[in-house]
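Every protein chain except one is present and positioned as in the full complex.
Now for chain A:
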Amino acid sequence: MKPSRIWAWLALAVGALYFALPLIGTIEFSLRMRRGVYSFDAYRAVLSDPQFRATFSFSVFMALMTIVLGVLVIAPTAYWVRLKLPRWRPIVEFITLLPLVVPPIVLVFGYIRLYNTSSWLPLTGTAGGTNLLLLAGYTVLALPYMYRAVDTGLRTIDVATLTEAAQSLGAGWITIMARIILPNIMVAILSGAFLTFAIVIGEFVLAALLNRPAFGPYLQVLGANRAYEPAALAVITFAITWACMGLIQLVTRLQKHTQVPR
């Protein structure tokens, strides 16, 4: 074997160890709740905790709502910018990057100041209103990823000509969006959705400061008070992430019109 080959394999092995070791360590640790033998006790404890179920389903629900809202807001915007305002694209792109620059804590303090109980729109007064604020905040956090994903998807199709073809066949904007544009950028939207899901599931600052029963704050509380359960939770979160990735792969495969590279 050539020396360069050996170095390449070595680098790969080091990389793999770097990622795998903590994971293996966590899994191993999560199985050691019962003294002396490996067991799933930690998992059982986590899964049977009603707190876990409540917070997790709350966060999953919020994540799905964020994805829906994000797609509804961002897809038409990115489409319109590409179609009619190409000169505005750098500006819009800059705006979508702002959530990466402005910390969530600033965002949430802004919300609380604007929508507190003595303001003109007292959203924080009710649970529903606060959930709405949380949803808005999550959508903002997801903006950079969602916009980029959608825009990449739009780049792969001839937006202008497809739009004109649909228009000449009598289609209005909603039909064009729903029947032509969205189906053709579905894979891109899904990858954005997956990122959004991951962000929302683990998000801590917004949920904690708005005092909503989300998964992030629960993780934090559990991590501060228990030993084995947090490790089990981390492994579960990993599994969910991987399941998401697998689902994306599956959907990509099932899309008939993208089976063969064009």
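Simple rule for what comes next: contacts are C-beta pairs under 8 Å (C-beta built on N, C-alpha and C of every residue); 3 or more make two chains touch, one makes a residue touch a chain; residues count from 1.
Methods note: contacts and distances are computed from a predicted model.
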Name of the absent chain as recorded in UniProt (options "Spermidine/putrescine import ATP-binding protein PotA", "Chemotaxis protein methyltransferase CheR", "Sarcosine oxidase subunit delta" or "YtkA-like domain-containing protein"): "Spermidine/putrescine import ATP-binding protein PotA"
Among A:36, A:90 or A:172, residue touching the chain not depicted: A:172
Sole residue of A:92, A:112 or A:162 that reaches the chain not shown, by the stated touch rule: A:162
Where the unshown chain meets chain A, residue by residue: 157-158, 161-162, 164-172, 175, 179-180, 183-184, 256-257, 260, 262
